[in-house]
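Only one protein chain is missing from this complex, and each of the others stays in its spot.
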Amino acid sequence: MSHQALIAILLLSPFVGFLLNGLRYRSQNYVLAGSIATGAVFVSFICSVMLMMDLIAAPADQRRLTANFFEWIAVGGFKVNAGFVVDQISSIMILIITGVGSLIHLFSIGYMHHDKGVTKYFAYLNLFVFNMLILVLGDSLLTMFVGWEGVGLCSYLLIGFWFSDAAKAAAGMKAFITNRVGDAAFIIGMFILFFSFGTLNMYELNALAPTTVEASWLGAATLGTLMLFIGATGKSAQVPLYVWLPDAMAGPTPVSALIHAATMVTAGVYMIVRLNPMFVAAPNTMMIVAIVGAITAVMAATIGLTQYDIKKILAYSTVSQLGYMFLAVGVGAFGAGMMHLMTHAFFKALMFLGSGSVIHAMEGEQDTRLMGGLKKYLPITHFTFLMGWLAIIGFPLFSGFFSKDEILWQSFASPRGSVFLWVAGAIGATLTAFYMTRLMALTFWGKSRVPKEVHPHESPVIMTIPLIVLAILSVVGGFIGVPHLIGEYLGHIPNYWAEWLAPVIKTLPEAAAPHTATQEWALMTTSVTLALISAFVAYRIYTSGKGTNEAIAKAFGPVYNVVNNKYFVDEAYFGGIINPLVKQSQNLWMYIDVNFIDKTTHVISDMTKGAGSLARSFQTGNMQQYAMYIGLGVVVVLTFVLMR
Amino acid sequence: MTDAILFWFLALVTVCAGLSVILMSNPIYSALSLAMTMVGVSALFVTLGAYFIAGVQLIVYAGAVMVLFVMVLMLFDLKHEIQAFTRGKITGAIKIASVGILAGLVVGAITLGTKAIEAAKATEAVAGKTYDNNTMSLAQNLFLQNVFGFEALGVLLLVIAVGTVALSRSRGGTHARD
Partner (left out) sequence: MPETNILTTIGLEHYLVLSAVLFSMGMAGVLLRRNLIVLLMSIELMLNAVNISFVAFSKFNNNIEGQIMVFFVMTIAAAEAAVGLALAVSIFKRFKEVNIRFFEHLKG
């Protein structure tokens, strides 16, 4: 089969699934709806695998399959094709999206079977996959933006899926509006790039990227990429636009797993990797990216320390891990960023689905204070969750270890890295280990605090199979990108990941400072040791079963309060931006709209009404009078003709 | 001289009958006067040599249409009308004035235009086609040149027949809300 056809099937299969389910959205047949949706995504997965094999078979410098379906926009010199491309970067993304996506669809059948809107849910989910595929496959920024907006829409629809709950509907709107802020910047970035380089096609942009790095802040590449990055902070939940993601947990848990952990939120990282030559040419932007990533990683991790809602903890963890990815791409370690994107997709999807399983078992309860000791009720969930936990805290030889360690090392060793970034990353890793262990301890270990009337039970097979598959991936997923240093001790495993991505990743122009293997070992050992110690401490604290929460709160006093309230960021946004805006809008309404615009229109309408009532007196409804008008008209015309 | 006398006589009859149509307050008298007008017009057609049209005028107007009017009047069983004319002196005056002025203007236009018409007639007579003023040429013209219009009229009459039945059967007329 030609790759055009494969790409077409890959794209259209979820869309067909969306149509099939969307047209019968009232149906409550969850088996049929789930089968259609899962099947559609699975077909896409098969296409992705076939495309991947085609790519592997091709020579390293020709690994790019394109499909131009039609010319979408052609206005003067501005041309955009509905073109899609599978190359080294997007092939990884489509495998993650469709692979993890089909597992999550499968899980959803079990998780959502009692819901009344199950068919609508699956329709939205398929539409999301379709848009996500457009996002990653589009060969121009504009095509990408279509998917970018599409996934935003689906995210909104799915966060507010239970829209009869006002808080959940509000969470959906918050996500949508916050994303709007970023999207505006994204559009501006597109304008700047098009204005300067005359194209939006990403390959052409990459080819046109300046070869010498831009030192100025006002260069086209710097400004353009900076704007695109601001767009990415919205979509990928980075400081300062991360506030929507924790609230987005109002949606169904599989949605959180698919959209708000594995795929959509990584779109920003993907976009940067996609345009890496452009970003490499703009070191100032990259510096911002790295700093924002580092701040996000630490800040979100600290907030995660104080949360009790199982999904909120995972949400802040996601924000933090996304911060790592941005840290990686910010220091030029694009490969490491993509690697962490993939491993994170595995273990975070696993943990979200695991939390879904727990919530399912707890009959909707999300508060970890009412859990504990679930290990014996949910053996499979616990075991798979354990794998995810080991992966995320960076336990050696688990997938998260390889990717996170590579990021930390690069943030130190890269010419654009610095020791401060490494310290931030290491602190983040330590905190991550702490709050994830805390989550494990509160949920699965220690004494049971489960209310009497709740009887936890293991989830059905349809929900545990995705967990098991994802657990396996979380464990072994890292081995395709083993760093050279460690690979030597594991029987000289080559770093497939770096080789695969090498043709599309631009190396930094600056010469790397020489670093010794000793340094690398030292840093790695330090960070892993810190993480393990903090995990052990957390284990000790939270399994001891004493009134520890209050004790900790008292011990840290005001600091705890600030962190617990998420640094008052939401409040600051409300006080600093939203409320003044509302106030000003009210003023505009009162003074400009009511006094000026309304009055003008009233005067005009009064004049019209006056003229109308004048003309109205002719319309007596008396037909003979109308006939008289006709007669008079004839008289006038005839007189005029004769007097000429 | 004979046709002059005939014309003046017929004109007098037609105008008097027409006046009584609009002046009689009892609609039955109006209808009868209208029938008289029709007959007068038919006779005028004869003086103009349009024999077929004159016959049709008698049959269709004086016969069918007038019968229709009289039948409807009979159906309504109308008495002498108390107020036959519209109220409102000013509008009435305007109406009468406009009618008068119109008549004057048209007559003025005719007298002014007669010369032009005579000239046109002269040229037409030279270039004009032969025209036998008989029924056969009328029929040939009607069924050869104007057959489409003729058929269209047939359809129109059918539509009117159906529409009339529908209208008459409806209850409450144009104010039907119940």
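Note that the chains take the letters A and B in the order they are written out, and that residue 1 is the start of every chain.
Please note the rule applied: a contact is a pair of C-beta atoms (placed from the backbone, for glycine too) under 8 Å apart; a residue touches a chain by one contact, two chains touch by 3 or more.
This structure is a prediction, so every number in the text was calculated from the model and none was measured.
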Contacts of chain B with the absent chain, listed as residue ranges: 1, 3-4, 7-8, 11, 14-15, 18-19, 21-22, 27, 30-31, 34, 37-38, 41, 44-45, 48-50, 52-53, 56-57, 60-61, 64-65, 68-69, 72-73, 75-76, 78, 81, 83-86, 92, 95-96, 98-100, 102-103, 106-107, 110-111, 114, 117-118, 120-121, 124-125, 128-129, 131, 133, 137-138, 141-142, 146, 149, 153, 156-157, 160-161, 163-164, 167-168, 170-176
Missing-chain contacts mapped onto chain A: 615-616, 618-624, 626-628, 631
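We adopt the following convention: only the chains that are shown with their structure count from here on.
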Residues of chain A touching chain B in the complex: 624-625, 628, 631-632, 634-635, 638-639, 641-642
Chain A-facing residues of chain B, complex: 86, 91, 94-95, 98-99, 101-102, 105-106, 108-109, 112
